[in-house]
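Every protein chain of the complex appears in place save one, which is left out.
What follows is chain A.
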């Protein structure tokens, strides 16, 4: 207590810096909450019904609800003041409450003015948003269950009309609703767009006003309204200044005016949901740009050959516009693989050179999986590979380039093969040496009868003797499978990602508010928080334990400070 005293003279000046004009009480119930109560029941009921019906049913139930909602909303909507002002202030500090004068809406003109607001109200409806999210979830799940991107015949077989799945689901549903390409189907994209508008509407009509209210700090002037808070306590002999110092020590912003104290912390936690919504909108905008403004293409190039970027890339939407960099010519200098000791493939590498129109090398880079090349907005990925040819020397003749044909491409193991004819090439049953390869590391050779002869590594120069012929495998030439794209949406999407991560982290903070009122020698303390309710109670209890008890001598001084 004595130790704490030195800080006391500081207090008034400290708090003076925070003095701002007192603001009306706005921590009151809003009318908005009421209609939502019974609407959620509606949407819950319709959730149980089947998916496709869900979207239509939800909408209709929203229409109905909208009607009776507007009855209660009408007065609020007709005045053009922002929604904050439409909140009623309740008993606690009635004298401070501001009432916004209600203007009478005038006829048809008023209706036209109200219309956008009415649409906003419908869109910002929480159960509607939940229904949209739920529908999107179900559609996405369906998209993973139904095989995507197959030919119509596949769906005729998979969902036959004679034996419909669940009694009604046939190929007609799949093809009419576009569920064979779910993630670009109008139903799915429409739901996403609807969710986007809901996000905007909700941010505009509900979240921003709520945050505005939260930002306005306010005192509570009656002990009753403080006791009404989620947490409240009464300190019989204490001073509100001491409490202020302790709260400041715990990281609160403290405001003091006369006997009243207001403190808050974690305001970011109150704003972060807006940030989350804006980040989601940013991601959606970026994704839209990706869908409409990008180019994609893939190409398999044998080592040593060239291609022009513009020939590979194909536009994906109406906003796709080619750039100067599309004239770049790419030369595959080398394609090679790294192997583990056990022989498994470790990594693929392609050495690329980029040449501009004048034939000048502008860039050279060895790309691999996880390490793409970026040039002038174009990104080149290493995604695939194959074996294009074998260089073979037969009895010191050649070398011959034998083209490799894929024998098995699907799945994990690729297999390529080629054939070196022996004897008369024009005879009807020409025989020869078969060579098979799984990778660029080793070639398996079979003789004319199809019997296994041996395995050779390219570059080993070690000849193999097959029926008196000396075969040397000089080299195995691979082709690099490259994927090219331009995507103007990526920076926006990444900005959205960053914002979303940050705001989600901030959402974990809880916005805690504490009010206190000096009443003679006693201090009434109340507080509330929006998230960490359990921790908040513990914290406040701990802080209140630290508030020094006032002994008689200093009491009079204290009350002087408090009242003056």
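Convention: a contact is a pair of C-beta atoms (placed from the backbone, for glycine too) under 8 Å apart; a residue touches a chain by one contact, two chains touch by 3 or more; residues count from 1.
As a convention for this text, contacts and distances are computed from a predicted model.
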item	value
Name under which UniProt lists the unshown chain, selected from "UreD-domain-containing protein", "Tubulin epsilon and delta complex protein 1 domain-containing protein", "Cytochrome c biogenesis protein CcsA" or "Dolichol-phosphate mannosyltransferase subunit 3"	"Cytochrome c biogenesis protein CcsA"
Touching the absent chain when the full complex is considered, from A:208, A:362 or A:532	A:532
Residue in contact with the excluded chain [from A:150, A:233 or A:384]	A:384
Residues from chain A at the interface with the omitted partner, ascending	33, 36-37, 40, 44, 126, 129-130, 133-134, 136-137, 140-141, 143-144, 148, 182-183, 287, 296, 298, 340, 342, 344-348, 368-372, 379, 381, 383-385, 411-412, 483, 485, 487, 490, 493-494, 497, 500-501, 504-505, 507-508, 531-534
